[in-house]
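Showing just some of the chains, left in place.
Naming follows writing order (A, B, C and D), and every chain is counted from residue 1.
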Amino acid sequence: MTVAERIEQSITRHFMTVFPFTTNHHDTLFGGKAMALMDETAFMCATRFCRKTLVTVSSDRIDFKKAIPSGSMIEAIAEVIHVGRTSIKVRVDIFLEDMYVDGRELAISGVFSFVAIGEDKKPTPVLENLGVEEFS
Amino acid sequence: MTVAERIEQSITRHFMTVFPFTTNHHDTLFGGKAMALMDETAFMCATRFCRKTLVTVSSDRIDFKKAIPSGSMIEAIAEVIHVGRTSIKVRVDIFLEDMYVDGRELAISGVFSFVAIGEDKKPTPVLENLGVEEFS
Amino acid sequence: MTVAERIEQSITRHFMTVFPFTTNHHDTLFGGKAMALMDETAFMCATRFCRKTLVTVSSDRIDFKKAIPSGSMIEAIAEVIHVGRTSIKVRVDIFLEDMYVDGRELAISGVFSFVAIGEDKKPTPVLENLGVEEFS
Amino acid sequence: MTVAERIEQSITRHFMTVFPFTTNHHDTLFGGKAMALMDETAFMCATRFCRKTLVTVSSDRIDFKKAIPSGSMIEAIAEVIHVGRTSIKVRVDIFLEDMYVDGRELAISGVFSFVAIGEDKKPTPVLENLGVEEFS
């Protein structure tokens, strides 16, 4: 597989219903809950890309442009957007769907950075042992 | 959209990591947790297909052929397989991926049946108001 | 103890209140939540019957004949109904009680099958070392 | 029904497995988790006795004489022990069972007091409208 094929294959999707108990008093999803979902989906995506132990090193600025109301459904879709020597960047988009109306719209986007960690607890090359060529 | 296009578009995916706290003392996912995940994914799929209020009416026999170990990842994929007048059948497959090895295998399959409920709390036609032709 | 006495003694009960956060948008308990509760109660019942490590191998078809509204109470009662050489079948009934009215009714029934697993991870006789006679 | 029959019929049982994620760093159930379970089981028992809205007014001193290890099973059994005009006392015993060994022992006992609340949010007689005679 090429890196592009690995990226395609590691796209990770997570559909969920926004239940009342995950929302704040304005009846919309807590920003923090969305961030946790984004980190977890990004983490699975990055792990599936490189099959190595990863830790989150940073999240870029996240804008919550659109409130996500209780009773709607959301899908988080995570995709690798940059592969460094020992690090990976993953973008996660959260799409919002009304439960009873067709269509969807982008609600939140974020970028998370991960570093691959070896057994010595030090950064290790992301692409090692994957059978793909290193970037040149 | 045709019914086939609605089916294609309502396929619903839910990736998750099997954390230790969802597993039994044999360190594998509880059968019941898998069933809950399957019902919820099927429910979202069926709702996205017909955009109506639905209730689960039955689950067919489910065989747990493959234990799902703690520390692995699973993806539930739900797809509508039968559309009746007021009911929908959805099949859910759970695929198992090792966190650190490429590849996946089918672990559990199940079929869930839902009925669409109108405001009068009685069964209502699944395809009504969707702009698709009724089955003849 | 005889097998009949072990069955009597391993009956397992689990009372719970159906809180709003366990219900769907029709304000009734999710089918999948009921299935998870049934599997867990059945699992405890089967374990208490044979005191061995067990895994769920299948659930029979389950009909959700009666919606369980938010704010009611339910009791799951699990009882061993068949003892094979290395497997056990447990029936679980879920009874529904209104919080403020006497009486109850049967809402859901299901049958779960378990297999006893030895230290070699292979099926092991259910009745071994229990001081009861094997079935003949 | 007599009061004695109502007491008998409102005994409430809740079996659960002590999963690792409910335990502290000494690998035993948190005292606070046991208290929450006791209050909830007592609450259901008292509600089932009088079928009225109740609030917890106090818990008597609770001694945690026996640690409850992760991987064991416990059963909370709640029973009404005193009926006042507008209040009820419920005793809850938590019994401890090893998952793989027959037998059980009493681990924790507690007494919880509840008051029945009417629609005017004021204390209301516990036995009103139950078809049993008031205490004299």
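Everything below uses one rule, namely that contacts are C-beta pairs under 8 Å (C-beta built on N, C-alpha and C of every residue); 3 or more make two chains touch, one makes a residue touch a chain.
A quick note: this is a predicted structure, and the numbers were derived from the prediction, not measured.
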Assembly size in copies, with 4 chains present: 6
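We take it that only the chains that are shown with their structure count from here on.
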Copy-to-copy rotation for chain B and chain D - C-alpha atoms, rounded to a multiple of 5°: 120
Most widely separated chain from chain A, with each centre as the mean of CA atoms: D
Whole-Å separation of chain centres (CA-atom averages), chain A against chain D: 44
Residues of chain A touching at least two other chains: 99
Chain A residues touching chain B - in the complex, by the definition given at the top: 12-17, 40-41, 44, 47-48, 51-53, 73, 97, 99-102
Residues of chain B defined as touching chain C within the complex: 24-26, 28, 30-33, 35-40, 43, 53-64, 67, 112, 117
